[in-house]
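Omission of a single protein chain aside, the complex is shown with its protein chains in their original locations.
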Amino acid sequence: MKISFKVNGAARELDAPPLQRLLDALRLVLGLTGTKEGCAEGECGACTVLLDGEPVNACLVPVGQCQGREITTVEGLGAAGHLSPLQRCFIDHGGAQCGICTPGVLISAEHLLRRNPDPDDDAIREALAGNLCRCTGYQRIIESVRAAAVLRRADARDVGDPRDVGDARGARDVSHDRQEAP
Amino acid sequence: MATSPPSTHSVGVSVPRTDGTAKVTGSARYIDDLPGMPGEIFGRTLRSTVPRGVLRGIRLDPSFDWSDVTVVEARDIPVNAILMISEEQPVLAEGKILHAYEPVALIACPDRLKLDRAARAITLDIEPLPAILDIDTALAGKDVIWGEDNVFKRYLITKGRGDAEGRAASEAGIDAALAACDVVVSGRYETHHQEQLYIEPQGFVAFWDDAGVHVTGSLQCPYYVHKVLKRALDLSSERVHVTQAVTGGGFGGKEEYPSIIALHAALLARKSRRPVRMIYDRTEDIEATTKRHPAIVEITTGCDRDGTLRALKARILMDGGAYMTLTPVVLSRGTLHAAGAYRWQDAFIESVAVATNTPPNGAFRGFGAPQTIWAIERHMDRIARAIGKDPVALRAQNLLRSGDTTATGQTLGLSVGGHACLEAALAESGYHEKRAAGPAVNGRVARGIGASVFMHGAGFTGSGERMLKGKVAIDLLPGGRLQIRTASTDIGQGTETVFRQIAADAAGIPVTHVDFAVPSTTVVPDSGPTVASRTVMVVGAIVEGASREIAERVLAEQAAGGGSFTEAGDRLLSREREVSCLKVYEPPSFIQWDDTTYKGDAYPCFAWACDIAEVEVDLDTFEVTVKNFWSATDVGKAIHPVMCKGQIEGGTLQAIGWALCEEVVWKEGLIKNPRMTNYIIPTSLDAPPFHTTLIEEPWPYGPGGGAKGIGELPMDGGAPALAAAIEHATGLIADSLPMTPERLHTLARTA
């Protein structure tokens, strides 16, 4: 079945079984591996993406339902050198540890800040209740979101300053090209 | 001064974590994110569905098309043994089945859907046998599944009047000591399984080439995997190449188990002559991989009427599961922490770990200590109740100080921060005022507050580090940069960043001038495993020493030939081609440990903490809400305060989950809730606001000005602090975990 939709602003078309999981379409077909699989049953939220602006679990969304719709993944939030305030704050305030839940958490947090530019801790906790993190105890995640809210409100006045935090080499790539099979 | 390096300090500063950008942009490549290799196929494990039985055979449906399916059975394995402490666990079951989910055969196929069908076209012919499913049955020894008596390991620690020749005399000694005490209190405490539930399931990619076998995966300890592959595949060291992919959490769960998956994938790759990708789904991960050991701890203590503790007698039982794996070491750490953070004149602590027909239990943050600290902390509350004393006052009165000796006879010297932690946590939480006011009842909700105090040994037990000889290499790179080569992995806790900070300060260069090599056994030396709260304190110290040595060489060159640090470094490099330092760990020389008597310096030092939990208990439903959680932790020196707090808070929430809602549900040796929807861990709505205080009592042998290991410590104190708070709120006394609504309800009914 032919499906056309927008992913991170770009029009994409693919031919897929209608019940293929959106998660697999993103990861295996489009190569967007930022969206993670943690449980495959809509529980952990590691695969959270925005579907027409609303967070959903990509592991439970049949790609057939995405016809004509718009999807945002973590790759759509900002790349190295152009990090969004949320991404910057997750680095600065300890919001990411092992990082496997981080893409989903960022998506849920992005959705929250779009609707509520100044959320209190309860609102942040509520918005992230569908994203499990086993590393942080959530405290640093909440502080990261809180800090990002401040930064976004400031950035709304002064766009720019994509301070490149971290080391570009942090994008560790254990790629296969240096371990090619014979 | 021309010879001094540029003055920089990154230790103690929360620099941006170096893998942060990759993780927040989705570009970090975890194992299942690696692009498929040419010809890659998918692997899968076929497992026993019964907890014990005789494996009669493996039948392949002859009507199925097996042409593109690779099947590996026990007979395909060069040496069918997983080499950990013992070698009794087979790679694939052969003849006998000792636990449910035990691997029996492996299959691989290019088509994932066909792989599912192939799995259904294989019948494992297993004749079930009656299974041993609990500690008591195993100890009774009527039916034997391991060794001569189902016992993996025993330990005995004695002190004072417990010291005597032989177990019987020791017991008589401690009994006499107890009999002489004013107040004798006994209790029995139980803890349950816990699943690590890292959010990234385990997985590996394996392939072979002229250089041997290559495996890349989600793991904590590259050299553990290396050792297991080398033995089972009968290869020389240089033909085994183990590489860590970015790893989505471990908590001990990726300490020993990844060796098995790596081996399975390698075997399939060997037989199929193709790269094999093997990624567990969540259910398989929960069912098959290791969990925290359940434990029963019986304690009898004697003290003076004023609360001065005198004598301790404890008996610890742990369920190791079907194979030994790391059980002796887990039991050891549990035994060594059973006396808690308190002074005892006389002690007798014995422990036994037994085999049952359940999946092998293994490493999980805390490694035996949370079980025994739960017991001793609950017991402290019981003593306080018996003598009518405030539980925190009782703890303060008996808390170890510098100069005191532990149950193993270790005299504490430097960096003993228990009292500082206790005082800070009490002050921050307003404990005394809240406690004195009594439980605050609002309608049908009661609020209470409770505390725990604990210490956790940092680094390997006893002479472990001396025997291990952990190594780190540091290379000088062009442009005045350094590269750290270590087998200590970053599994989220921040190793990459913290090591760079330590190396940068030791060399006097900016943290951005230090690189961290991908941990691959082909290029990094064996630094020892990423376990036991040893990475920062032990391996970090090697990093610091090696970095300093390289810097000294550059500085000498600078002194001789002038120019900047970078110019001097580049000159040195062009002249010598390679400027590297391979350094071996040297533990502080005064550490003495006797493995046969279990006496001496059990750990080089301890990290200390006080946890205070404030809870609300619904008196109708017995749901517990954690309203606030204070921790004051003596970390020696916080290299990276934000990540250090993140470790403490994350570990504490795992403890809260273990205490309140996590429970592996068993039925006849099978797990009935192997899904995230029914093995439930805390969400952001369950996590309390954490108020974390870092106390710095430097350990002079730690890096960065005195860092100690704190990775495991925060798992220890959460459960007893919560139990104490629930007791304050409701009067209900919980001595076993988890404290779910129905268990509290049962307590209320029987109270």
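Note that the chains take the letters A and B in the order they are written out, and that residue 1 is the start of every chain.
In this text, a residue touches a chain if its C-beta (ideal position, glycine included) is under 8 Å from a C-beta of that chain, and two chains touch if they have at least 3 such contacts.
Rule of thumb we're sticking to: contacts and distances are computed from a predicted model.
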| item | value |
| --- | --- |
| Name per UniProt, for the chain absent here [options: "Thiosulfate oxidation carrier protein SoxY", "Regulatory inactivation of DnaA Hda protein", "Periplasmic aromatic aldehyde oxidoreductase, FAD binding subunit YagS" or "SoxAX cytochrome complex subunit A"] | "Periplasmic aromatic aldehyde oxidoreductase, FAD binding subunit YagS" |
| Contacting the left-out chain in the complete assembly, out of B:Gly20, B:Gly302, B:Pro391 or B:Pro682 | B:Pro682 |
| Residue, one of B:Lys114, B:Arg315, B:His432 or B:His745, that touches the chain absent here | B:His745 |
| Selected from A:Thr33, A:Thr48 or A:Gln139 as touching the chain missing from the view | A:Thr48 |
| Chain not shown, touching residues in subunit A | 1, 17-19, 21, 40-43, 45, 48, 51, 54-57, 60-62, 64-65, 108, 127, 129-130 |
| Positions on subunit B contacted by the hidden chain, ascending | 49, 113, 116, 444, 620-623, 625, 660-661, 665-667, 672-673, 675, 677-678, 680, 682-686, 740-742, 745-746, 749 |
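In the analysis below, only the chains that are shown with their structure count from here on.
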| item | value |
| --- | --- |
| Interfacial residue positions of subunit B with respect to subunit A in the complex | 14, 16-30, 32-35, 37-39, 196-201, 207-210, 214, 216, 241, 243-251, 274-275, 281-282, 491-494, 496, 512, 515, 518, 642-643, 645-646, 649-654, 675-677, 681, 683-685, 687, 689-690, 692 |
| For the subunit A and subunit B complex, residues of the former touching the latter | 27, 31-41, 43-44, 46, 73-75, 77-80, 83, 86-87, 90-94, 96-103, 106, 121, 124-126, 128-142, 164-176, 179-182 |
